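Of the protein chains in this complex, all but one are displayed in their positions.
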Amino acid sequence: MEPLDIELDEGELELPNDPMQVNMGPAHPAMHGTVRMVVELSGETITKVDVQIGYLHRGFEKMCERGTWTQVFPYVDRLNYASPMLNNVGFALAVEKMLGVTVPERCQHYRVVLGELARICDHLVCSGAMAMELGAFTPFLYFCKARELIWDVFEEETGARVTHSFGRVGGMAKEPTPAFKEMVRNALPAVRALIDDGEKLLLANRIFLDRIENVGVMPKDLAVALGWTGVVLRSTGVPYDVRKVHPYLTYDRYDFDVPVGTRGDNYDRFMCRQEEIRQSTRIIEQALEQMADEGPINIDDPRIVLPPKDEVYSTIEGTIQHFKIVMEGIKVPAGECYSYTEAGNGELGFYMVSDGSGTPYRVRIRPPCFATMQGIEKMIVGGMVPDVVPTFGSVNMIGGECDH
Amino acid sequence: MSQTQRYVFEGSQQGFATTRLEDLLNWAKKYSLFQYPFVTACCAMEFMALASPRFDMARFGAEAPRFSPRQSDLLWVVGTISQRQAPILKTVYDQMADPKYVLAFGTCASCGGFYDNYTTLAGIDKVVPVDVYVPGCPPRPESVIDGLLLLQDKIQRGDRTPGIVKPRTDPHQVAKALAEHSPLVPLRTSKS
Partner (left out) sequence: MSKRVLDRLNQVFGDAILETHSQHGDDTAVVEASRWREVARFLRDDERCAMNHFIDLTAVDYSDRREPRYEVVLHIRSLEKLHRVRLKARIGEPPSIDSLAEVWAGANWFERECFDMFGVDFVGHPNLRRILLYPEFVGHPLRKDYPAQMTQPLVEYRPEAIGKLPPFSEHEGMPFGRQTHDRAAAHVNALGFTDE
């Protein structure tokens, strides 16, 4: 046996003071399954963090090069799967910009209504998931219920609950159903009531407020340099909303406000989202007013839009036209373009290169989340480990979009 | 009555019940599935809907999520698994204690879906064995509940061959079609 009184180095008697490395994710409930953070801790304070994304990289851009322009729509759906309709509209607008066509006014209003409904869903998912990760399960159930009401409208219109693939180049896949306006008008008050209820539960809760106020602060200048857009940028006090600054579709005809924050913390992001939901309902109401009950949805161009089904089955012209569009794809003139819209998380851009054939040569998506995720590092360093959860929750990272 | 369709409890109307120990254990297992949600992608939206009031998975005894694989029996693989994610999925599966079941939620988890490319794992069955496949992109909550019931049925029977949720016909439509063709024949004749 060794003697007990062996000489010890002074240093060995001290507690180890190396920083501790902790691995969060990707199989972590608060990391949405697709992000890994390697954090270096000093006590409980984060001193360094390495954010690793890419666990949901599905090769969107490569898949786009293997099919026609129209075949991109299903992939687009699955980018930001919390609000697929906004992506559909964004991509359709991008191809239309290259083709140099504009859809009829009725379709523009229709796209706005469906898009804003999707935006409400997106914000509900984010706020609900953030609350759930902080332990507030009940508001999540309220928000889910509100989302179901909107999904009922989507299901009636498009046939699918989540991934609609409803956008088309030069219009939409189908006309609005006869009861469309009535359905939306009926759903909105119920949705608003549920959101008010859920919000009351959260904003009267000391724990929730303490965990989000002054946590995850992002300065304005850095946010701009990082390429932040959307709600997260507006929460820092920059009133940049594509719908207001560079209006597309018919957004210049509606009266709505752009909520901005002041500090850029989690509280501001949460409140901006909640306010945007209310503004979206305002837009929807105005768009429904202005939307005509009759009129074409698709543009009148046989090179772009599929003929009606009965024509395909009964006339030779219709058959040929259908065959050409389906088999060869829409011929988009050679060139390049960048088109951007306001999606759920910010500016969703498509940079596209066409070589004049029916297949995209290159489709580049500019995902708003990707830029936002860069800022996470700045927001959580210096904070505590539990602050990571609300901060990460409040930026609404959507894996499909962030990882392409 | 075939061998596989035994009642778990017999004779309960006499005030006592007899069963086989194995059946009893299976019965207990199937109604107390602790689940580990391995949630990655789009299907998460439907998974949330499944937990929310309208569809309420808790009705089937599969409510409690456990975020430690060591405490769970049922691995829900919800969404696309990329090649980068595959080792993590395998680790999680290996860490689970027996008996363990795997449910592939959605087309991507079942066979890779339309992501046949350099980065996507073409179905989680390449890495871990799967008990129930639920097709759909994403599947409707009803079909997921179908899948859950199928899994419970398989647990009761002790059957580990992979199963797939078949598309359902709408009973109202069937009734309507039948009524149109032969209005006088009742749909089901009862012998008793």
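In this document, chain identifiers A and B correspond to the written order of the chains, with residue numbering beginning at 1 in each.
Please note the rule applied: contacts are C-beta pairs under 8 Å (C-beta built on N, C-alpha and C of every residue); 3 or more make two chains touch, one makes a residue touch a chain.
Here the structure is a predicted model, which is why all the values come from computation and not from measurement.
The undisplayed chain touches these shown chains across the complete complex, A, B. If you put the hidden chain back, the residue from A:D77, A:E347 or A:E401 that touches it is A:E347. Interface note for the absent chain: among A:A160, A:M183, A:L203 or A:L222, the touching residue is A:L222. Residue A:T68 is the one among A:T68, A:S127, A:S235 or A:Q321 that touches the chain missing from this view. Contact with the undisplayed chain is limited, among A:L86, A:V215, A:V238 or A:M291, to A:V238. Across A:P189, A:G335 or A:G382, the residue that sits in touch with the chain not pictured is A:G335. Touching residues on subunit A toward the chain that is not drawn are 52-54, 57, 59, 61-63, 65-68, 97-98, 100, 222, 224-228, 238, 240, 245-246, 327-329, 335-338, 340, 347, 349, 351, 353, 355, 357-362, 364, 366, 370-371, 373-374, 403-404. For subunit B, the list of residues touching the undisplayed chain reads 83-84, 86-87, 90, 110-113, 116-123, 125-130, 133, 162-164.
Keep in mind that, in the parts below, only the chains that are shown with their structure count from here on.
Of all residues in subunit A, those touching subunit B in their complex are 26-29, 32-34, 54-59, 62-63, 74-75, 78, 81-82, 125, 128-129, 140-141, 144-145, 147-148, 151, 161-163, 399-400. Residues 37-42, 44-46, 48-49, 51-54, 65, 67, 79-80, 82, 84-85, 88, 92, 114-115, 117-120, 137-138, 140 of subunit B touch subunit A in their complex.
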